[in-house]
Structure formats: C-alpha cells, structure tokens
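Working notes, beginning with the structure itself.
Every protein chain except one is present and positioned as in the full complex.
Going by the order they are written in, the chains are A, B and C; count residues from 1 in each one.
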Amino acid sequence: MIAILEAGCSVRAKAEIVRLIESVGCRVQVSESESGSLIGVVGQGAAGLEERLAGMAGVAEVRPVAPPYPLVSREHHPEATTIKLDRCTIGGRELTVMAGPCSVESEEQLMAVARAAAEAGARVLRGGAFKPRSSPYSFQGLGERGLELLAAAREETGLAVVTEVLAPEDVELVARHADILQIGARSMQNFRLLAAVGDQPRPVLLKRGLMATSEELLMAAEYVVAHGNPRVVLCERGIRTFETATRNTLDIAAIPVLRARSHLPVIVDPSHAAGYREYVPALSLAAIAAGADGLIVEVHPDPERALSDGRQSLTPRAFSAMMGEVGGVAAAVGRAMPAPLRRGEA
Amino acid sequence: MIAILEAGCSVRAKAEIVRLIESVGCRVQVSESESGSLIGVVGQGAAGLEERLAGMAGVAEVRPVAPPYPLVSREHHPEATTIKLDRCTIGGRELTVMAGPCSVESEEQLMAVARAAAEAGARVLRGGAFKPRSSPYSFQGLGERGLELLAAAREETGLAVVTEVLAPEDVELVARHADILQIGARSMQNFRLLAAVGDQPRPVLLKRGLMATSEELLMAAEYVVAHGNPRVVLCERGIRTFETATRNTLDIAAIPVLRARSHLPVIVDPSHAAGYREYVPALSLAAIAAGADGLIVEVHPDPERALSDGRQSLTPRAFSAMMGEVGGVAAAVGRAMPAPLRRGEA
Amino acid sequence: MIAILEAGCSVRAKAEIVRLIESVGCRVQVSESESGSLIGVVGQGAAGLEERLAGMAGVAEVRPVAPPYPLVSREHHPEATTIKLDRCTIGGRELTVMAGPCSVESEEQLMAVARAAAEAGARVLRGGAFKPRSSPYSFQGLGERGLELLAAAREETGLAVVTEVLAPEDVELVARHADILQIGARSMQNFRLLAAVGDQPRPVLLKRGLMATSEELLMAAEYVVAHGNPRVVLCERGIRTFETATRNTLDIAAIPVLRARSHLPVIVDPSHAAGYREYVPALSLAAIAAGADGLIVEVHPDPERALSDGRQSLTPRAFSAMMGEVGGVAAAVGRAMPAPLRRGEA
Partner (left out) sequence: MIAILEAGCSVRAKAEIVRLIESVGCRVQVSESESGSLIGVVGQGAAGLEERLAGMAGVAEVRPVAPPYPLVSREHHPEATTIKLDRCTIGGRELTVMAGPCSVESEEQLMAVARAAAEAGARVLRGGAFKPRSSPYSFQGLGERGLELLAAAREETGLAVVTEVLAPEDVELVARHADILQIGARSMQNFRLLAAVGDQPRPVLLKRGLMATSEELLMAAEYVVAHGNPRVVLCERGIRTFETATRNTLDIAAIPVLRARSHLPVIVDPSHAAGYREYVPALSLAAIAAGADGLIVEVHPDPERALSDGRQSLTPRAFSAMMGEVGGVAAAVGRAMPAPLRRGEA
C-alpha cells in the first residue's frame, strides 16, 4: 500500500503518518521526488490501515500497490535517479563503465586489469571474490582475500569497486571493502539477501535473473528499496532462450522498457550475455545506443588462462579499443565518456 | 575429483585416504553402493592431490569429475536411492504423495487439509511457513508459528512434514520442526543454502528452478550431497516457456531423464506447473505414468480465499477423487499407493 | 463473425441466411452439433453484415468472434468430435496409435514396419514421402513413389495411411494415396496450405509448431475448419525451450488444455518430443494418462541406419513392448486399445 502525500504536507503531519504506520508493526519507506512524496507501507498489517491513513492530514490518496513496484516506478517519480560515488555518478550524462575479471585470482592479475581499465575510461572495477558456481567442485573465489585485493586496487587506481555478495551473513564484510554490492543473476529472487542489502547504505547492482521478466526485476529492486536503500542500479545481462550461438540472449529492449517503467539507472553486461568475446563490442555499442547508463565488462590480462569465463573476457587491449568506439556512439546519443582516471604509458 | 576405491579396500586404507585429503584442507564425501565405493574430494586443493591419491593402497582410479555430478550420478551408483521416513519410503515401490496448502494460514485451515490428506492416502503434509514472494508487499508466511502448526498437525495425523527453508540462518529452526526441508525453485542455485542443508541430517526436497536445465538440477543436488547429506529428492515443477495457457510448462520428460542419469528419487509438483486446478489431475496421472516416485500437490479447504496460489489448489474432495485415479495408473505401471493413515468419516 | 441459430431454425431460413452472406462475397461455414447450429462468416465483408443478419428469421444472436476460434471451440460444441476411418475412430473410447518410419525409404523397410505395427495394435501407418528438411542437401523423401509404397502397405495390412503434405500443389496427389493428410510443425502457419487441406475431404492431422502457443494451434485448426473441413486431429509434439536433454519439451499440459478449449481429438508425438528413443515409452504412457486420444510414434526396423531421425525411432520389438504398457494405462483411465489388425507370427 502506498500513501501519496499532499504537496504541502508538513513535517509534523508526516511524523504523525509514520507514527501510525509503525504503531501497527509496519515499516515505512519514504520516497521524495520533485513531483511529490510517497510513503510505502511494508508489512502484513498494512491492509487494516487503509481507511485511517486516508483520513489523516497531509494524505492526498491511499492506493493499493499498482504497479506492484511503487517505489521504483516512474509513475510517482518521473526524474531519473542518479547514484553518486566518489569519482563517478551512475545515471547521469556521463556513462559508467565497470570492468575487471570474472574472478579475482591474484594481485598481479587484478592490478594489471585495474590499471588498464582506469586508463581506458572505466570508473569502477569489477571482480568476484565470492563466486556462485554451478558445481561444488569449481573454483569458488578467494573470499575475503579477494576483497582485500580489490580494496588495494582501488587505493592505487581510484576506481570504485563492485563485487558480488552471496548471502546475508556476508553483507557486512563485503560492504566494508566494496563501494557497490552486486546481487548476481542467480540471487535475484533471494529475498532475504535483497532485504539484507536493502538494510545497509552501499548502492546495489542488481542483475536480472536468467529467466526473470523485466517486471520481476523491478519487483526485486522494490524489495531493496522497500527495505530502505534507494540506490539500486538495474543490470540486463541476457536471458535464457533456445538460441545456442550465444551463451544467453541479450534483451536489448529491456533498456527502454526498464527506463520507461522505472527511474533507476540501467546498465548492461555484454560479457555474460554474449559468452564469446568477439561479440562483446557489438553488444556494448548497441547497449549505449539503446540508452543504457553504462556497461559492466569482463577483462582479463590472459583470458585463455582465466579460472572462469575466459571465453567471454576481453584483453586489456581489446577493451581499450572498444572504449574508443563506445565513446563515439555515446556522443551520437547525447551521452559522454568520462576522462580516464589514469594516463596510459604508451 | 573422485577416487574410485578397489573392491576390497580395507577400512584402514580408507582412513589413510581420508587423512591425506583432509590434510590439504579438502573435504571428503564417501558414497557407498553395492557396486563399489567412491570418494568425492571437495575443495580447492583437490587438483594437487591427484597423483598422490592415485598411488595409494586401495585406490583403483582417480578421475576428474565427469559427469559433473559424480555423487548423484547413476554411473557409479546404479541402484535407486530410497529415503526412509517414519511411515513412508520415498523412491520405493509405493508412491509418496505430499499434499497441503501453499501457505499455512491458520490452525483450522491446516488441520482440515491435513485430515483430508491423510484420509486420501497422502503420507506427507506440505505447507509454507516462510514464503518467498516476488513482491515485498505480499503475505510472507507465518514463520515459526507456521512451523509449530505443522508439527501439531503431524502429531494428530501421522503425516510427515515438508516445508520450505529460505536462508541458511533458518535451517536449524526449520529442521527442528520439519521432517523434510524443501529448497524452493527460486533457491535452487542459492549455493550457500544448498551447503547448509547438506550439512544437517534431514532429507531435502530440491525443486528445479524455473530456468534450470535438468543438468543444473543435478548439480544443485550434488552440492547437497557433497556437503554430506545423501538424502535428496528431486522435484520437477515446470519450467518457464512462451506458453501462457498454463503457469509453467511441466517438463514431463525430465522424469525419465533424471531417473536415467541419477539414482535419486523424483517427484512432481503438478500444481505449480499447471497454475490452474482443472489441469492438476491430468498432470498428476501423467507424472505417475512417466515413472515419478510421487507428487506434491496443493490442497486448500477453500481455494477461493487462499492467501496465495488459490487458483491452483484442489479442494479436499477433488484431491481425494484424484487420488483414486492416481492409484489406478500406479497399478498399471507396477507401483502402488499406500493405505491411508486415517479412515474417512463418510 | 458468427451467427448462432435458433434451435428450431428452418432449412428455408438457413438458406436465406446463407444467401445473404454469400451475396456480399463472404463464405459460409456451418457447424452443426447437438447443442445447436452455428454459421461462421468468413471474409472481409463480414463486418457490414452484422445488423442485417441479426434481424433475420432463425438467427438467435450475432457475435464477433470470441474466442478467436469459434468453430473448433468447445463453447458452442460441447461434445467431442470423433473422426471415423475404415477401421478406426479417432477420438472415441479406443485409442488410435499411428506408427511407422520417419521417412519411407524402401518397400522392405516400410513393409517390415507396417506388419509389426499392425501386429502390435496400431491402426494407422505413418511415413514421410515429402520431407521438410532444414538443409537443402538432406534426403528429401521418395515423393510419389513413397506414396505408392504407403498405399501398398495399406492394402496388405489394413492400416490407414497418414503422410505429410508440404504445399498446396501436392494436396490432390497426397490425398489420392493417403487417408489422413499431415500438416507438419513447420507448416502450422502456412495459411495457404491450411486453406488447401480445408478444401478437400480427407481428415487432417495438424501438428503444433515448435514455438506455437496452444491458442495458435487452435487458430490454425480454425483455418482448416473455416475452409470447409471439420475433421481435424490436433497433435502435440513438443515445443522449443532452453532444455537440451531432450530434442523438444513435450507440453503434456497441452492435452487437458486443448481438450478443455476444443472439441477436436488430441494425439501426441512422443518421438519428436523426446528425440531419444529411450524416453519415448515414458512420454507415451504419460500422454495416455493425461487424456490423449492416441499417439504417433516413429518405428524403424533398423534405427541405426535410418535416413532420418534414427535416434528417436523404436525398433518393432520395443514398440510392441511399449504397446502392452500403453494398454495397461489406457485401461486405468477408462480407455482401451483396439485389437491388433494382424496376428503376430511368434
């Protein structure tokens, strides 16, 4: 249930509203935008409140939830959300490119990629420390040691760090080292985990499940926001279809669809979508042309020896070449690439 | 990596083998069957052990893992696994039918269903206490109170209890009340949760993800078994396709496919597959005819008022009628329905 | 548009109605059933007729078409349609099993299968003479010679013949030799071909497209019926999904869905669905248990040497064994297998 507040609703009136909601054991989620304020009521006692809330000062209207993701919907929040980090803003005019290896494997590997990424214009370093692997016998990531290496790479390069968190019990640890917490495709409907990352202050990169509709992705985002964290970045990474020429099928239309329905920024992962590095540049350019706010790309100094996903990783050289092309398309659609954080040595 | 032991490998030789594996930080998972013994080596140091293991007394062969689910594969374990509970055996000649409401809503609701289920021939009571819901605003289940009601229903009816567990932190609580822990479709690749239910003694009902191949289901089962719990029941519950006449598409062929590849029992959930109660009997009969070891069916005393999934729930009367037909098909394929635990009053 | 006639509508009134419809260039399709008569109005002038038709004697009601397949819908035709051939009736209490090779390859091959099929209880011989092949370089069938061999096999065994027709120009030729014309999955939306088989008197076996919804299958059937041929058999043969363990995914729920929505008989092709012979028996039993009116099964005397689809063909011996099991499940669901047309020599 959501309560739409009157334009001039006083702070005092708001406080009364919140008090009432909390008095029945529900939780409050306030969403303020230029076009008005909205109070989401979360919890099982919500239904009983409808009439009382509607009668309170400052409340313009009480509605059952429709669309089912009121807090992330554009309906009541027409302006795009931007998410500010130290050296980049996700969702603004400048694109945000995240790059790095699938898994953090060693200091040498990570530093090589981080430097190359910073030189090529990326602003965020990606790298898995806790890896969800479909086999119990596969490499599961370096764990905390991987997080420390990521933090060290940030120190040296100025790149922000995004890395996956697999379970509620790891959220605090990962949030201590990372700037953005990634929820992987396989965890998109791990509702406890969504609640846990909603209950801490780091921005969240939420990847679409392999067989999730765009509406389900928005409802997963709603979980995070309803638990208190409005800083969510949506990520399209390919869905599962019958086509076998690529690992997944990039749903390029999800970009305009998500942007039409939600105010949250949208980025694209061309690496997992394609599964083969030769198709990554075409998908990256397409994503930017279609309106994406950025990319998350796998880069590895020696893809043939990567412990995971080598077939879809770009070399630093190929990544750098691609970034030049991305900049051209970005300019053509009114966006821009930020200046590189580091100067290349060549 | 797996080590295949020689037929007459002594206990002493086995102990040496285990000691070596554990000395490098790996974990051991032993699988004994009439056709031989197998030791799964789980952990990242495994690769380095290959040569040393191969040279030890009692080891016939060391293989990299192929198929990628050696412990659940039929290849080294040709006999079907049966899982014994107090009053039923899953995977034997007698079918196991699990029935109950989607969510535990109240004592009255649950008891009404439990009695009807017991009278109709079910041996397990299903019911959700912790519910994974795609919206944060939907009913999330009664939690611990729901578990207590389930346990009370077991006391009265003799039915075993299966209920879903959503997060590692709840495993101990749920295992205290339930006889079988269910991993839901959305959690099939929640690898931490798989590890957690692998590390406790209750049997696990593992539902196939909406987007998971049958191989991925087997690899999820491998996680549970590799963490120490060999008692896993596989559950086909429909996959996501383009067809909209049903909620999901029941992959009926998964039954012979899974039985050919694995020794674990396979049951079918016709309710989530169909999404509409009128199709549940046809799917149930088809499942038994195709070789399933049982069913898990949603039954509600008043489906129109169910808090979740009412459209796909059978009334107790319809369930009872269906069970008669199921018994007929079971007999035609060499299986049987167990006698009801309770006698009906009519 | 459809006109629903009054119960006692006279022949004379019907004739007036038909005359009006034809006077504006539309075509008439009459559907008579015990529960009433229906006139489908096909053609582009239909919209203009609505008011005039509604005012005519004998017309109870004029409706825009809803569901979009009024002639095949159960709504106005609750009794199941049965299709009588010389020695079998499709859609009655007795099941109809069609069996034979994917392609007619030679007289020896075909006769061997035909005899075995007749001995095992099949009543229809299948075999492709015109083959739709995805490569121009693959075997395309024996053409007219294949049709002649099929007709000869009918002479000897008494089996009816079903074979595929690929193009409108072949309809007359194929109908001269075959008892049932098959529209293959790839032709399900070849609307000219649907019109052509609708415009001749042989029954039509209409296979569902690999990615067609059940509603689209019913609309394809509506084309055939609207062009004048009410004798259509629907065939579920598997849809395309992400699962790779089988060639296609048999949509077992399509059986109750199609039977609920349409009065036409429904049969199942387990061979193309499975793609592997070892899964064909389980799918066949499941189909009968779910309410199918019959099966169409690939049988080859030497599957390893088949020119097409050998991997999914049963040997005559395996087919015969399966037919015994099918009979058992049929009895359990109130159906029966007909007596074999031939006695086996063993």
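Brief remarks on what is shown
Please note the rule applied: contacts are C-beta pairs under 8 Å (C-beta built on N, C-alpha and C of every residue); 3 or more make two chains touch, one makes a residue touch a chain.
All figures in this text were calculated on a predicted structure; none of them were measured in a lab.
Screening C:8, C:55, C:136 or C:201 for touch with the missing chain picks out C:136.
Between the chain not shown and the residues A:274, A:306, A:323 or A:341, the one that touches is A:274.
Note that of C:14, C:240, C:259 or C:300, the residue touching the chain absent from this view is C:240.
The omitted chain makes contact with just one of the residues A:95, A:206 or A:252: A:252. Where subunit C meets the missing chain, the touching residues are 1, 42, 44, 46, 65, 68-69, 132-137, 139-140, 166-169, 186-187, 189-192, 195, 209-211, 216, 219-220, 222-223, 226-227, 240.
If you put the missing chain back, the residues of subunit B touching it would be 240-242.
Although one chain is not shown, part of subunit A still touches it, namely residues 211, 213-215, 239, 241-246, 249-257, 260, 273-274, 278-279, 282-283, 285-291, 325, 328-329, 331-333.
We adopt the following convention: only the chains that are shown with their structure count from here on.
If each chain is reduced to the average of its C-alpha atoms, the one that sits nearest the average of all protein C-alpha atoms is B.
In this assembly, the C-alpha centroid of subunit A lies 33 Å from the C-alpha centroid of subunit B. If each chain is reduced to the centroid of its CA atoms, subunit B and subunit C end up 38 Å from each other. Averaging C-alpha coordinates per chain places the centre of subunit A 50 Å away from that of subunit C.
In subunit C, 211, 241-242 are the positions where the chain touches two or more neighbouring chains simultaneously.
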